[in-house]
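Take this structure first; my questions come after.
All protein chains of the complex are present and in place, except for one that has been dropped.
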Amino acid sequence: MTPVADLTARVGEIVLPNPVLAASGTFGFGPEYQSFVEMSRLGGIAVKGVAVEPWPGNPPPRVWETPSGLLNSIGLQNPGVEAFIRDDLPFLRALGVVLVVNVIGHTVDEYRRVSERLARESGIAALEVNISCPNIKEGGMQFGHDPERAFEVVRAVVETAGRPVWVKLSPNTDRVLEVGEAARSAGAAALSAINTLVGMAIDLDLRRPALGGGSGGLSGPAIRPVGVRVVYEVSRRIGLPVVGMGGIETARDALEYLMAGASAVMVGTATFGRPDAMTRVIDELPDALRQYGFASVAEAVGAAHPRGRTLEGAPDEY
Amino acid sequence: MTPVADLTARVGEIVLPNPVLAASGTFGFGPEYQSFVEMSRLGGIAVKGVAVEPWPGNPPPRVWETPSGLLNSIGLQNPGVEAFIRDDLPFLRALGVVLVVNVIGHTVDEYRRVSERLARESGIAALEVNISCPNIKEGGMQFGHDPERAFEVVRAVVETAGRPVWVKLSPNTDRVLEVGEAARSAGAAALSAINTLVGMAIDLDLRRPALGGGSGGLSGPAIRPVGVRVVYEVSRRIGLPVVGMGGIETARDALEYLMAGASAVMVGTATFGRPDAMTRVIDELPDALRQYGFASVAEAVGAAHPRGRTLEGAPDEY
Amino acid sequence: MRAVRLTIVERRAPAPEHVELMVDAKDLAGRLVPGQFLHVAAGGTLRRPLSVSRVEGARLGMLFRVVGAGTAWLAERDVGETVDVMGPLGQGYPPPPPGPLALVGGGVGIPPLFFYAQRWPDAALSVLLGARDHDSLIMVDDFRGLGLRPGLCTDDGSRGKRGRVTGLLRDWFLEHPDGSVMACGPAPMLHEVARLTAAAGRPAWLGFEQRMGCGVGACLACVVPGAPGGDRVWYRVCTDGPVFARETLYGEGRP
Partner (left out) sequence: MRAVRLTIVERRAPAPEHVELMVDAKDLAGRLVPGQFLHVAAGGTLRRPLSVSRVEGARLGMLFRVVGAGTAWLAERDVGETVDVMGPLGQGYPPPPPGPLALVGGGVGIPPLFFYAQRWPDAALSVLLGARDHDSLIMVDDFRGLGLRPGLCTDDGSRGKRGRVTGLLRDWFLEHPDGSVMACGPAPMLHEVARLTAAAGRPAWLGFEQRMGCGVGACLACVVPGAPGGDRVWYRVCTDGPVFARETLYGEGRP
């Protein structure tokens, strides 16, 4: 028998049985998929974004299919942190799977209050600060596009969380490295990337944007090259582990992210098409690792990084 | 016989027989595709970016296929403006098709010199200023991500061009509206959008980025939602006509851009798969217009814009 | 509730642009409630929700109109191939309440109502069907095969009365003031059914469509608004529906 590849993944101090987590917003609060997925086999679960109060979200339609992709405009509908703790956390805790709670807010204070409230609860491995949601107080400017605002919000969460804080990066900016650096200096334990790309489709019949919310977030295989690029850059330039995502459907796709520098990966949109997408990736990962000459997940992480050459030295983009 | 839909398109003062142009960099300098495409039927041609001196471009591989998309890292290889005028312009002029010359440079001065030199030549309808290429003097910062630098470069070209100047926007920034506004105030006659998204793929066998240049530009249907979103926003918020592109393959796709606010469209990557992609779009456009109730291209432009509602009033993104 | 590959045992073309796939589904068929749906892989990123149109022993049917890429892909499947479905999903229609019951179907909302009629042969059913044109008025002969005589109408008058199916319902209530309604069809039709049944003070269950992501309640894509002032801002079509009691979405009063 050939030796089984070691799938253990490490994101800072958090150890995962395998590197495959459910991406926030695509796996609900856990129970929804339980009859389709062997939950206990997952590397971890990032639940839907949780705010200090319930958010209503956007008008439907909220999803629209695009070539190799999906536009969504859920609008971060969520029941608020109290309802989450009361209704959802007990189930999640009982699963015994690494649990990451995605945190959203309109203001620094709202983020802080979610984090403070969750600090009193056990069974949460890490918080994932979603800084790509609209910051309404700042006139639509987004935390994830402004290093100084990102620093503030991450520091507020780090100060109160009492557990590792991951920061989820927006790809819709030219300042992703500055924002990542701000998150690091504010005390983040890891970065996750990428959130969706802002996109839009037109409903030709109705002569208006197809999504009720107007524009929406583009996910799925279409955005994989953008995700791989961000993970590659961020993992080389910021001294933090990175959780990579965007368009992962297969073990090969996961391996691409690992080699680009991700310490673990998340699977989102693919679960809609195949509810067992995550466990398939986990099942196929040992063979994929072997095929490309890796004995473990750890060996693959960053394997595509140049040895000693930095991105500055790379040629012009195109 | 049903009346034939009027395909005439207007981009500022420029009138096109139909709204379909070849996108810069995908159609060479004209002659390459002539045995595959009825050149005289095109709405126009935007030729490959031209610099003041020859540029060598990036090491191969320079293209890599991704889900519904294409990564390229050509590196703006071009023969320089003198060789362009000597070797390529006579052929293009003789075609009698609306000709748009894409202009590139490392510095404001380089852009200006290309524009000055082209000002002495006839047969060019407009310049398209590509401000998404790396600005090496500024340490990798891109003109297209910085409204002030964009203003400078566009003004330099407008001052010297002696013809309408289009400015090609980068989607890789959260400041696309600011950059568009800067281009307008610097005297641009139109905006074109979008250039490619920065992406990367990993060659799993070689354990390095697949493209010789490291990262590259993502084009094709995968990015269409991003292009439509940028065109929708820019055409509503900046008082300039917009030439839309990104992933157009069919007349329906072209119509989506028109309804999002584009006055004309460009087709790039689709030509690689189907050399007659542009003339197919032109052939199918009358039926597509009729199907969705438009008597002309002009009627469709901006048809998906809300009447009287601005984007500020739109709900959160997702 | 799980994802399974079901073998196509028959492919019917009941009307132009409509296909019905009959699949072998031993484990599923017996457990289905009319109005429940299957989430069907159809070649793209997302699955497509399709109601069950009928159950015949261990076989079940999915009858759909070809409207886009996904249904076109499904329409090309042949006998012997498999389809990948998740299900049964969602909340179906309740058993017939006492008294007369109208099944009110519009277009591709008709199939789950046929399954209902098939499941409850002894109910006092009236069937009212509407569609845009002759070719879209599906399953008429299927209902007749059950001994029912559906009232018919089309927008363009090419079959049955000219007009909307809600016109037939208005007339029906004149004769059956104590009637109840199970309806399925496009949202404007359901709004009108809600208005009519509320005005008559009679119960109604309404089967809604909405664009879906997951199909299992996780992504919050498929929402429809709850009644103003009601318990919830939104209900999910995939798990709270697709069939809703009228009150849930329109409240207790007259909409």
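Lettered A, B and C in written order, each chain numbered from 1.
FYI, a residue touches a chain if its C-beta (ideal position, glycine included) is under 8 Å from a C-beta of that chain, and two chains touch if they have at least 3 such contacts.
Just so it is clear, the model here is predicted, and its values are computed rather than measured.
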Practice problem: Could you run through the displayed chains and say which ones the absent chain touches? | Solution: B
Self-check item: Which of B:N18, B:S235 or B:T271 contacts the chain that the document leaves out
Solution: B:T271
Quiz prompt | Sole residue of B:G12, B:G28 or B:G123 that reaches the chain not shown, by the stated touch rule | solution = B:G28
Quiz prompt | Candidates B:Q77, B:T107 or B:T250 - the one touching the absent chain | solution = B:Q77
Quiz item: What residue numbers in subunit B mark contact with the hidden partner chain?
Solution: 25-28, 32-33, 35-36, 48, 56-57, 60-66, 68-70, 72, 74, 77, 220-221, 269, 271-276
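Keep in mind that, in the parts below, only the chains that are shown with their structure count from here on.
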Quiz item: By label order, what chains touch subunit A and subunit C together?
Solution: none
Practice problem: State the chain with the largest centre-to-centre distance from subunit A, centres being mean CA positions. | Solution: C
Exercise. Kindly work out which chain lies most centrally, taking the average of its C-alpha atoms as its position.
Key: A
Quiz item: Where the CA atoms of subunit A average out and where those of subunit C average out, how many Å apart are those spots?
Solution: 37
Practice problem: Please work out the Cα centroid separation of subunit A and subunit B, and write it as a whole number of Å. | Solution: 32
Practice problem: Would you please write down the residue numbers of subunit A that are in contact with two or more other chains? | Solution: 66, 68-69, 72, 74, 220-221
